[in-house]
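These notes concern the structure reproduced below.
What you see is the complex with one protein chain gone and the rest in place.
Here is chain A:
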Amino acid sequence: MKENVASTIVFILLLFLNINLLNGQSPPGKPEIIKCRSPEKETFTCWWKPGAQGGLPTNYTLTYHKEGETVTHECPDYKTGGPNSCYFNKKHTSIWTIYIITVNATNQMGSSSSDPRYVDVTYIVEPDPPVNLTLELKQPEDRKPYLWMKWLPPTLVDVRSGWLTLQYEIRLKPEKSAEWEIHFAGQQTQFKILSLYPGQKYLVQVRCKPDHGFWSEWSPESSIQIANDFTMKDTTVWIFVAVLSAVFCLIMVWAVALKGYSMVSCILPPVPGPKIKGFDTHLLEKGKSEELLSALGCQDFPPTSDCEDLLVEFLEVDDSEDQQLMPAHSKEHLDQGLKPTHLDPDSDSGRGSCDSPSLLSEKCEEPQAKPSTFHTPEGIEKAKNPETNVTRTWDPTSLEGKIPYFHVDGSKSSTWPLPQPPSQHNPRSSYHNIADVGKLAMGTAGASATLLDKTDKHVLKSSKTIETGGEGKAAEQREVESFPSKTDQDTAWLLPQEKTPFISAKPLDYVEIHKVNKDGALSFLLKQKENSDQTEKPSAPEHSKEYAKVSRVMDNHILVLTQDPRAQNLALFEEPAKEAPPPLLQKDLASFTATPSNCRLQPGGLDYLDPADFMHSFQ
């Protein structure tokens, strides 16, 4: 019996429960506070979201308590904020205070509470959008029209007392456009837009943000229509321009079609190719400079024939072991003495005043003990004494380098290393001479004399021939090189040696010894140079045809000159003990020495020849 009653009661209870469950009624679900906002930092509102309803009418209450208080309050206003909201007015709002807010849901079946939410009004400020946005198109007289917009801060916000500081932002776009153009406006309540497309309808919006809060929503759109008053003018102009261009193009096309090719060639003439008369580019490719140059109409290179006035007599260079230099000189040149010659490869180099260092190292005015490659200058220095004959001046012992200098007289030849008068040019000739001399020097095994040939044309030619020669070069070169070794310099002597095997098969060239200056340098005249150039020396006319030929080179690198077979053999210089025909030499040389050493070194003249230039010329 009892058991039956108990089980019955349990059964009924379960039945009730099931009935209730079948009806869907349950205690309310947990609500959730979603958002709390303050529009002006003086009031705030909180909204919540209800939980599961539970099927029964649910009552929601919001309770809170403030930081530092223990009293729990209930929401003062459920209506103002809308459904499921709580509005805290100014009286109930404290700034810089944390509110702990909870929402309770209650129904017949039960109740539930939300999680507490900690809210500080300071950090939840989000104002309303600005109001009264007005747009105006301003058109000043001499400027482009611009859009002028104004607005007011939201009504609730107290900006005047400084309680809130607002910053604004505007955005605008043409009606049809999809992209907004945003501008930050700072704390000002007006803005100008200067770049506008005429004929468009613009939409404008504005929003604001407090100094430490959130941006408001965008205000409602304001629109304005921009008039397109001046576009008509533009259009007309453009139409006119377009029509003109079309007409022009049509004319061009028609003309081209009619005239065809001739028109095109009239407008775009063919570009002529470069052409030099007689110039064959193939020759250039092959590298045959001679042919090429001949094609150009040049003379032999070095030039040989045209410059008659530049012709000098060449030194005859013999291939034999005891080759003798045969400087050709005219008697009158001999009288005039020998002047050292120096190369003047170009107008700019090697030139200097008597003060500039020279290979000769001694200037006309004062001998300088310059350690030039050519110690013959030193020897020449010693020859200052006009009384000393050439032999003395050319004392080989005094000369370390023992290189005789032959000064080619004449404006055209450059003496090397003596400074060249500025008027002198045509370095080629000097190179040529030196080459010849070098050849001779080589041939005489050790004595290197620079005889300068003034003629331009011959220089290169001779150097060429020098280069082509080759016998006994080594010995000669060595000998010649010994000069620089003594002198410790790369001299022009060295240059020709390096570059040109001095031995050449060229027939002997002759030079005219013009005169010897006080330094004992021999100056050579061009072969056909007028004797009048050698004004310094009162030379006997019969000497004009005399030539000096290097008979041999002495051990001390002294050139022994002999006169041309046609003329007398002259030993230009020799060691005192030399067995060169002294009488002749002395006779001739005396005339030389008698020649006042006319310093060829004119003021500003060349003092020396730069070996580099020499090298250059021999390339």
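In the analysis below, a contact is a pair of C-beta atoms (placed from the backbone, for glycine too) under 8 Å apart; a residue touches a chain by one contact, two chains touch by 3 or more; residues count from 1.
We adopt the following convention: contacts and distances are computed from a predicted model.
The complex appears with one chain absent; UniProt names that chain "Prolactin" among the candidates "Guanine nucleotide-binding protein subunit beta-5", "DELLA protein", "Protein TRANSPORT INHIBITOR RESPONSE 1" or "Prolactin". Considering A:Ile98, A:Leu156, A:Ala185 or A:Val256, the position touching the chain not shown turns out to be A:Ile98 (whole complex). Only one of A:Pro140, A:Gly162 or A:Pro272 touches the chain withheld from this view, namely A:Gly162. One of A:Thr63, A:Thr106 or A:Thr122 touches the chain omitted from the figure, and that residue is A:Thr122.
Touching the omitted chain from chain A are residues 41-42, 67-68, 90, 93-98, 100, 118, 120, 122, 158-163, 165, 211-212.
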